[in-house]
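What you see is the complex with one protein chain gone and the rest in place.
Letters are used for the chains, namely A and B, taken in the order the chains are written, and counting of residues starts over at 1 for each.
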Amino acid sequence: MSTGNMNLTLKIWRQKSSKTNGKLVDYKLSEISPDMSFLEMFDVLNEELISKGDEPVVFDHDCREGICGACSMYINGRPHGPKEGVTTCQLHMRSFKDGDTIVVEPWRAKAFPVIKDLTVDRTAFDRVIAAGGFISVNTGNAQDANNLPIPKVQADSAFEAAACIGCGACVATCKNASAMLFVSAKISQLAQLPQGQPERYRRVQSMVAQMDAEGFGNCTNTGACEAECPKGISLENIARMNRDFLSSKFVSEESI
Amino acid sequence: MASFGNAFSSSIGKKLIMGITGLFLISFLAVHCFINALIFVNDGGLTFNLGAHFMATNWFIRAMEVVLMAGLLAHIIQGLRLVFQNQAARPVKYAVVDGAANSKWYSRSMGLLGTILLIFLIVHLSDFWVVSRFTGIPTVDANDHENLFAVMVARFQTPWVVILYVLAMASLCYHLLHGFASAFQTLGWNHKKYTPLIKAFGVWYSIIISILFAIMPVAIYAGFIK
């Protein structure tokens, strides 16, 4: 069925469940087309495994166009593989060479336990958002949208922070498994908008507290997260979060 | 009642301690480097001893010495705690990590560089600080100041000591290359216009300070400074 001419060796992390230990297992694949996406290459592998009566490799994926944030493979030591600015599903086999060995591991962090094979549990992110990543406005309370002009530069900057897809590559690549880039992106988005001001300091405090409670590591400012983020979320957001956090602790009179 | 809550125990708070103490140590390095650079007057250590005498007798400097030691200890202890906590945040390690693809090696090795500096500090403090503060400097110079310069010259006659100092200064350079800009980032002092300037200043600062420090034992060992 495959039409290409690439032969590959895959070393893939296989782990039956969160309760068992896993290991890297070797697979050979041939006739892979350079036009395939990385996940389509996994589809081919899984078809082969199923036809042989083996269990296919389980991995998270959904939209396959780089926006849902589900796909999450750590490929040859980098989240989402060798290309910058793309998710695993957008990675194409033309980024590899015939004869390559490709090591594929799940995201690794205490806060992201492995569920099975390459699938991890990222609900920690949802809990961080639930702790404060919102503006408390009930449906039906809004004023006319244009009553609140927002300078374009500010709006654009908030949008850039909001582009985060919550894939967790930042955590995966951080040597400390820190979630600072993810958390700061949401804090920074809302902190730059007038709508976000009333809860600005409460938000940063509760979200950081939840982030810490989830067991993520601390930020060392290596910048790896920014470099690997498929959406190019900037480290400036982390600085902004730090600033807001310190203001909330040392300037604001409110203790939360 | 309003309180600071988890200001220092949160992950950002811990980094705040690293950042503030780091910047404080950076500023100390400038003073230390300036006083030490007085050896380059090459007057048999008279100017340098004068500086050292001032540092040893000025009440403000003496008071700051306590703060410095406290800051140093805080930086070290917090740093080590962070290293262990961060390791615990990833209990299962990756089989393959391509760190070079996304960050500088020294940014990822602050713990290691810091540990080298800690070992160096133990040697360095027992060489000079313990001598000048506790066991006593044996001789005085022509101005009747304690001759710390002589202690220095004597110490840097041993090749392995010189090598240790030079290596330590290389570690310091890389530690600062990351630490300088990183401290500003941690404190949230980020600005589209100023941050590039701060980063550039940090790079020059790290290189110049480290080179100046490293030249001293070499120059003494080579006999350029007598």
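Criterion: a contact is a pair of C-beta atoms (placed from the backbone, for glycine too) under 8 Å apart; a residue touches a chain by one contact, two chains touch by 3 or more.
The rule is simple: contacts and distances are computed from a predicted model.
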Quiz item: Can you tell which of "Succinate dehydrogenase (Quinone) flavoprotein subunit", "siroheme decarboxylase", "ABC transporter permease subunit" or "Transglutaminase-like domain-containing protein" UniProt lists for the chain that's not drawn?
Solution: "Succinate dehydrogenase (Quinone) flavoprotein subunit"
Quiz item: What are the shown chains in contact with the chain that isn't displayed?
Solution: A
Quiz item: Among A:12, A:73, A:190 or A:246, which one is in touch with the chain left out?
Solution: A:190
Quiz item: Per the definition of touch given earlier, which of A:10, A:131 or A:246 contacts the omitted chain?
Solution: A:131
Practice problem: Touching the absent chain in the whole complex: find that residue among A:92, A:108 or A:243. | Solution: A:92
Exercise. Over the whole complex, note the residues of subunit A touching the chain we left out.
Key: 1-3, 16-17, 33, 35-37, 39-40, 43-44, 47, 49-51, 53-56, 58, 60-70, 83, 85-86, 90, 92, 94, 115-116, 119, 121-123, 125-126, 129-146, 148-152, 155-156, 158-159, 162-163, 165-166, 189-190, 193, 195-196
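The criterion applied here is as follows: only the chains that are shown with their structure count from here on.
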Quiz prompt | subunit A-facing residues of subunit B, complex | solution = 1-7, 10-16, 82, 85-86, 88-99, 101-104, 107-108, 110, 178, 181-182, 184-190, 192
Self-check item: subunit A to subunit B touching residues, read off their complex
Solution: 11, 13, 24, 74, 76-78, 82, 103, 105, 108-111, 114, 173, 175-178, 180, 205, 208-209, 211-212, 215-224, 227-228, 235-236, 238-246, 249-250, 253-256
